[in-house]
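This is the structure, below, for whatever I ask next.
Complex shown without one protein chain; remaining protein chains in place.
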Amino acid sequence: MDMTVAKKKLGLKERYAVMTRGLDWTPSYQKMEDIYPYIAYEGIKIHDWDKWEDPFRLTMDAYWKYQAEKERKLYSVLDAFTQNNGHLNVTDARYLNTVKLFLSGISPLEYVAHRGFAHAGRQFPGPGPRVACLMQSLDEIRHAQTQVHAVSNYNKYYNGMHDFHHAHDRVWFLSVPKSFFDDAITAGPFEFMVSIGFSFEYVLTNLLFVPFVSGAAYNGDMAAMTFGFSAQSDEARHMTLGLEVIKFILEQDPDNVPIVQRWIDKWTWRGYRVLTLVAMMMDYMLPKRTMSWKESWEIYFEENGGALFKDLARYGIKMPQCAEQIALEKDHLSHQAWSTFYNYAAAANFHTWMPDEDEMEWLSAKYPNSFDKLYRPRYEFWREQAAKGNRFYNKTLPMLCQTCQIPMIFTEPGDPTKICYREVDYKGDKYHFCSDHCKAIFEHEPEKYVQAWLPVHQIYQGNCFPEGTDPTVEGFDPLAAVLKYYNLEHGRDNLDFDVSEDKKNFAEWRGQATKNI
Amino acid sequence: MDMTVAKKKLGLKERYAVMTRGLDWTPSYQKMEDIYPYIAYEGIKIHDWDKWEDPFRLTMDAYWKYQAEKERKLYSVLDAFTQNNGHLNVTDARYLNTVKLFLSGISPLEYVAHRGFAHAGRQFPGPGPRVACLMQSLDEIRHAQTQVHAVSNYNKYYNGMHDFHHAHDRVWFLSVPKSFFDDAITAGPFEFMVSIGFSFEYVLTNLLFVPFVSGAAYNGDMAAMTFGFSAQSDEARHMTLGLEVIKFILEQDPDNVPIVQRWIDKWTWRGYRVLTLVAMMMDYMLPKRTMSWKESWEIYFEENGGALFKDLARYGIKMPQCAEQIALEKDHLSHQAWSTFYNYAAAANFHTWMPDEDEMEWLSAKYPNSFDKLYRPRYEFWREQAAKGNRFYNKTLPMLCQTCQIPMIFTEPGDPTKICYREVDYKGDKYHFCSDHCKAIFEHEPEKYVQAWLPVHQIYQGNCFPEGTDPTVEGFDPLAAVLKYYNLEHGRDNLDFDVSEDKKNFAEWRGQATKNI
Amino acid sequence: MSTVFLALQTNEETRPIIEAILQDNPSAVVDEQPAMVKINADGRLVVRRQTIEELTGRDYDLQELQVNMITMSGNLDQTDDEITLFWKA
Partner (left out) sequence: MSTVFLALQTNEETRPIIEAILQDNPSAVVDEQPAMVKINADGRLVVRRQTIEELTGRDYDLQELQVNMITMSGNLDQTDDEITLFWKA
């Protein structure tokens, strides 16, 4: 018989080898250290770059194919959502404040991540990590773009989103996520990969994208569900890359272990502090609660991170020490954060409010050890005051932690009635910290962190007023000047949800959408 | 100079010629009349099939490309809608009854249209109409499938949709749309093209798919919006085909004009009568009204159809006479229909209800000449009776029109207080009609219409009970037996919306979706 | 002259198309309906490929309009460069 046998296509592993290592070459007329100048100074020793392999074995051709499909789906849904007036289907208008926070706090980080992976990937002599970093870099700019597109629909109707990028670079609390990523991209390429690729992507992003986006879906926000899960489908790949990078570095040389352990310790804590915003989104800002911050933390950090560090134990890597303090904080984090934003509602680009009675009950049930004892009485007092017309807006400026840049709102580990306060004297100046972990990070790299652009210091130094402002004139209103600098309109973009234009407009529009007269 | 000039691609018109007429051949060993046996008997004379040209000049390659894109978009949106619990975003649970009506009354027609175009297209000796009919045939089966897919999500939660195809072939009022299409596909190929392609698609489908689907979008039904507009994007092409077919036939031979005029008269009236269901969907079943039936009729029939017949006047074609009666009915149609379904709610596969006070006001405003005088008092009486526990369910069987199969509910042209009643004696039997137009249609083809399967007659003849039913036993409940035959559950699939499981479940589920306790 | 019309879905893809139509048809009037945009014009309405391409900055095949078209009225003629809707009377 003369059967023709079809030539077998290359298998996935061979295709991956051909499309990564097969496309690489060894430079002949330039020295390796000139081409990859940042690869040595962090002290990481790599002996064989070819040991790095993407476990998904994704090659660029397949990457474009599946990303294009994700984009087509995403934009079909976004278009239909807008066409359908989907914004009126969110549970209630308070929900929109999560969108504002997401857009101004998180989307700009996606863009910085894009830059970070483009930069770090360029520095690695191995083709495997270069291709993986290129894909992640493209993913991240996609996320920034799709988030901006998705939210642009909300921006047509609701306040506070009109100049999100301007806000990201200026508004006080946004210096927390901004400085976190700035810290990462100004590190060396290996530390960047551990900070973002491993600690942030593998250990922490689940907490941002999974339960929150799942919650957004059940709060009627099909746009957030769609961009969120579309982004998260890339994150699954990022997480794999993050885990792979750690294993690769650790397997290359035992000298790498203590360096990597320090980075893991630092970046787990740094990332956790940034997630303070997410904790409060989950527990306070989704009108329909789907999972508490504490439950999310237990599933995605304690259980999942626990399994991870048990697995990494064979390399000598340990669960970061900060996990102990985090465990103590999980009953308090979201409440302390929300209290702060309730206080500072006059200076934010979104609205805050006191939870209603049902929501208080939900919080009691989810936080039996802390809520009724410590936070409910405070809320009830504020609610009472607001009902009397004394809604409290804190107009003094808080002390910030030099490392995480969060106001000093956190309590002593084990004593939730006492503010935790640490300080360090360095070259004649005093620096303040919210915790032992932020203090330790500073102490290891003081020359980096003394440069921090702290919003409160900057306001006091007169750097956060519109150009030409004279703060010495009589009756000068510093808050008004700062809001102008933020490009926020007092009484429209800030203050309590109850007095907001958003609340009024949403009620009116939803009414129009359901009534015939 | 020796510039290389890129070879120009074929233009659209050349491509169309190559991909239609260019693919045709003249049969050599079979006679034309054997291959196309149905082409002569209707009396239509065609001299040059090549004069038929699709004005879109769509060829099969482009067809597949754009249809695939439509499908990708559609299923992305349907998936996201389901994932997001989109069904809870409809204005209120009454809306769902439009979906039930659509699925059992209209979707099966899409399937019959698919068969009709496959059959008619096969009969035309010209390659232009054959390709156009092939595309439309594929479109129609796509519509049937996407509608069933879209509605299958609702079927998981709400009653009355569980066996829509069974219902279509049995439930009394569904014989109206069913018999309409059966009438068309049992006609010759030219009459089929005029009935469906021109009269239904060009003159009437706008009224079904455009204002109703647009209204569904603003009643929160993203699924209906998406399948509706996706289908309608094909309809735009069908309409063009419908207009082209008429112009082509008329231009071929002056003898064709009176034949075509008769078909237009007949099918405009037949189609209009079927749209009675749509009139009531627009005015009563969309909780958020977006346009009244009367307004839709004025825009899409009077204005648009007026322009069309003015344009066709050059061929000697006139606006169908029935337009005069339709103009008189537009203030009454939806109200008379809704009253009927309110009466017969015990025997339907969806729920009915009395409009609330705001809705009555909207109806008054939209129908100043008729609503307050004729229909509001009736509704107020029924509402009062229902409040006293006497919600009226009519259990007698109505007389049906032999042609359109609608109960004799319509009033005399010009006298909305008197039921219109016409009759014809034919071969010793008496036949009843709702109007002069239905009577005239019968009289032209009595041998066709005496065969009508009229649900009321069939029930009386004992043909609509489950097999083995003995209607002579004591206490026999005919309605119960008929509902069993329909596969509808009494008390669940039928009766007033107010006492329905749908209402109760929707309220409970929406509550769960927004409350935290 | 009778009115011709073209109705398109309200979405990002049709925005520049509607803009192009308004630019090319002085008599065109936009009627915004729920989830759709109906463009009415007096007797004749032209959709020009070149104008869409100028507004979007990319190649455009007029057959793409199939995806977002909802309905229309009038006789139609389509070439590579234009879609024309018109009444003869």
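Letters A, B and C mark the chains in the order given here, with residues in each chain numbered from 1 onward.
Please note the rule applied: contacts are C-beta pairs under 8 Å (C-beta built on N, C-alpha and C of every residue); 3 or more make two chains touch, one makes a residue touch a chain.
All values reported here derive from a predicted model rather than from experimental measurement.
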Visible contact partners (per top-of-document touch definition) of the missing chain
A, B
Which listed residue, A:Ser104, A:Ser179 or A:Thr240, touches the chain dropped from view?
A:Thr240
Full-complex touch with the removed chain, picking from A:Ala167, A:Leu308 or A:Cys434, is A:Leu308
Specify the residue from the set A:Phe209, A:Trp362, A:Tyr379 or A:Phe410 that touches the hidden chain.
A:Phe209
Of A:Ala217, A:Ile264 or A:Leu495, which one is in contact with the hidden chain?
A:Ala217
Kindly note down the residues of chain B that lie in touch with the hidden chain.
75, 79-80, 82-84
Interface with the undisplayed chain - residues on chain A:
11-13, 55-58, 62, 66, 69-70, 73, 206, 209-211, 213-215, 217-218, 225, 229, 232-233, 235-237, 239-240, 243, 247, 290-291, 303-304, 306-308, 310-311, 313-314
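As a convention for this text, only the chains that are shown with their structure count from here on.
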Using the touch definition from the top, which residues of chain C touch two or more other chains?
9, 35
Could you check chain B for residues that touch two or more other chains and list them?
73, 217-218, 225
